[in-house]
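Of the protein chains in this complex, one is absent; all others appear in place.
The block that comes next holds chain A.
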Amino acid sequence: FMQRGLDSQTKKQLEEEEKKIISEEHWYLDVPDLKEKESCIIEERSFLRCEDLVYGRMSFKGFNPEIEKLMIQMNSKCKEEEIEEDDKMEADVSDEEMARRYETLVGTIGKKFLRKRDQRVLKDDDEDEDDEEGNSNTRPSKRAKKMFLKPQD
């Protein structure tokens, strides 16, 4: 079928014919596109979601204290405010006290783990803070210490 020396025109014609045949053979839907219906309806086979059913394990008059605690927990899941209130009530130490304690606590434990140099720095810093003028003596001496001291000839 493929002949040598076909004119470019006839070649184009042949190609177009081939494409036509192929596109006709391509299946396409004649039916108008069905709109993807957003399913507004959810199917549910359990009664639990429809009716507000209570938790199945129950205990009365203190027969089983763990289950009674559970009952309160499960049945107050809807009412979350109650749970929050309970937590606040149960805290023995107030939030402010906790904050104060932590402030000092962090400082004291942090000092424990400082290396010697840092501890000296801390002390000097404290002294500097105490004397607002600022001891100029200590600072050059610090610098001198840090630099390499040349042995005097």
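In the analysis below, a residue touches a chain if its C-beta (ideal position, glycine included) is under 8 Å from a C-beta of that chain, and two chains touch if they have at least 3 such contacts; residues count from 1.
Here, contacts and distances are computed from a predicted model.
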{"item": "Identity of the absent chain, which is to be given by its UniProt protein name, from \"EF-hand domain-containing protein\", \"Exosome complex component RRP40\", \"Trafficking protein particle complex subunit 2-like protein\" or \"AP-5 complex subunit beta-1\"", "value": "\"Exosome complex component RRP40\""}
{"item": "Residue of A:13, A:64 or A:94 touching the missing chain in the full complex", "value": "A:64"}
{"item": "Footprint left on chain A by the chain that the document does not show", "value": "37, 39-64, 67, 70, 73-74"}
